[in-house]
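Below: one structure, written as structure tokens.
Just one protein chain is left out here, and the rest sit where they should.
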Amino acid sequence: MRKQGPMILGVVAGIIMIFSRYIFIGRNLGWDSTWNTYFLVSTAVASGLGVINLTRIHWKNIERRTNIVPSAVLLISLLGYSILGVGWTVASGPARWIYEVGNLQVTNALFSLLAFFIFSAAYRAFRVKSLESTTLLVVAAIGMMGTAPIGAAIHPSIEVAKDWLLNVPVTGAYRGILIGAYLGSFATALRILLGLERAHMSGGD
Amino acid sequence: MTDVQLTIVAFLTIGVYTYLYWKDNPIYTIIEHMYVGLSVSYVFANTFHAYIVPAVRDDIVRDGKWHFIIPLLLGLMIYARYSPSIGWLARYPMSFWVGYGAGYVLSYEVPVFIGQITASFWQLNSVNNVLVALCFLGALTYFVFTVRREVPGVAPAAAFGRWAIIVALGVSFGSTALYRFTIFVGRAQLLLFDWLKLG
Partner (left out) sequence: MNFWDRVSNLDRRILWAVQMIIVVAILLRPIGLPIAVSSETQLAYDFFDNLPPGSIIWADFGTSGAALVELGPMIYAFFTQAFNNNLRVIGGTLWAEGPAIGQIIFEEIQEEFPDVEYGVDFVNVGYKPGTQILVRGLVDDVFEACRGVDYFARPLADYPLMQEVPRLTADYVDAIIVFAEGSPGGREWYEAAAGPEGIPLIQGTIQMSIPEAMPFLRGGQYAAIIPGNRGAAEYEFLVGRPGEAIATQDANSAMALWLITVLILGNLGFLLGKQGGGKK
């Protein structure tokens, strides 16, 4: 019951999805529609997991007197915004005001730091030690210059070269990688539905 | 954004950039923690209004669709993880999500997979199209480890694929660098033009 029950539920859910897609009786019965809704509502209920986990971790930090100020800030923003957002709405009013400032713009600021680290990484690590690394460097330069308007201003052929690279080797190589990823996901999905893959059911014993 | 919002954003941005000089300093850490708290609670509040309220208020209470208790209970079961005695209950929703996802993969990803393969070979009428097909086969061969490299043709195909992947990763690096630059340039625009009104 503790292992078989969940496994049977998972296998049945997967089979219903396949049945609804490929067999017209399944489609006409509209099973997947109901199961879809169950999936969406249940995942929505589980979205509180992040709030609880973060609260537990940072509450413990405060109790142990480690990292007190950052943990307190996190808890205030987490619980305060949860109350504000759940009590009213996040789509307008003060919750949206806070979101625009504290989330939207801060995400952007945090990610913009990477523009700096790409320079220091390129400076320290991107070395022409072999033919492969030299090729990588030259191609990266063509890709960058071909996309930025400066490339075409220096010589139109840079943009032409970038377009060729994107349309031929990049398309082919990424397609190969994509197919490999698809094969991997098919194999994992099959293992799950055959009950061979059980890593997601570990813990809780 | 209002001027007050802009001023706060400007100071938060400068606070984030203190990381460049002082690394993990208190100002940066506080902003980072505030951001994490806001992000998680934003998703939760959004989801609460989009799904949980309608399921309880409209479906169950108003329309009497009592079967909606099933997904609500299923979702709640994941919280059993916090109790050692009933932790195993959390396997039900997890298994449901993973199993349903596996069903989706086998139902909806297969046509896209086949489409990608046929797209490589349907028009081998130009040098470029043939090259695309060769790069694709080469890259695929490079990742296939079940066929031994001693088999005739496999080693050269994998070597060709390796070069195709090197070129693809080079272009990817260039694209990534440009993407990061754009984000920083956008930040600079906000500080210079919107906040300081220099433009």
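In this document, chain identifiers A and B correspond to the written order of the chains, with residue numbering beginning at 1 in each.
Here, a contact is a pair of C-beta atoms (placed from the backbone, for glycine too) under 8 Å apart; a residue touches a chain by one contact, two chains touch by 3 or more.
All values reported here derive from a predicted model rather than from experimental measurement.
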Request  = Going by the touch rule at the top, give the shown chains the omitted chain contacts.
outcome  = A, B
Remark   = The one of A:I23, A:I83, A:V128 or A:A199 in touch with the missing chain is A:V128
Remark   = Note that subunit A touches the chain not displayed via residues 30, 32-33, 36-37, 39-41, 43-44, 47, 89-92, 96, 99-100, 103-108, 110-111, 115-116, 118-120, 122-124, 126-128, 137, 141, 144-145, 147-153, 159, 163, 166-167, 170-171, 174-175, 178
Ask   = Which parts of subunit B are in contact with the chain that was left out?
value = 20-21, 42-43, 46-47, 49-51, 53-55, 58-59, 100-101, 104, 108-109, 111-112, 115-116, 119-120, 132, 168, 171-172, 175-179, 181-189, 192-193, 198-199
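Note that in this section only the chains that are shown with their structure count from here on.
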Task = Flag every residue of subunit B that touches subunit A in the complex, lowest number first.
result = 1, 5, 8-9, 12-13, 16-17, 19-20, 26, 29-52, 55, 68, 70-72, 74-76, 78-82, 87-110, 112-113, 116-117, 119-120, 128, 131-140, 142-143, 161, 163-178, 180-181, 183-184, 186-187, 190
Ask   = Given the complex with subunit B, which residues does subunit A contribute to the contact?
value = 2-3, 5-7, 9-18, 20-22, 35, 37-52, 54, 69-71, 73-82, 84-86, 89-90, 95, 97-103, 105-116, 118, 122, 132, 135-144, 147-148, 162, 164-180, 182, 185-186, 188-190, 192-193, 200-201, 203-205
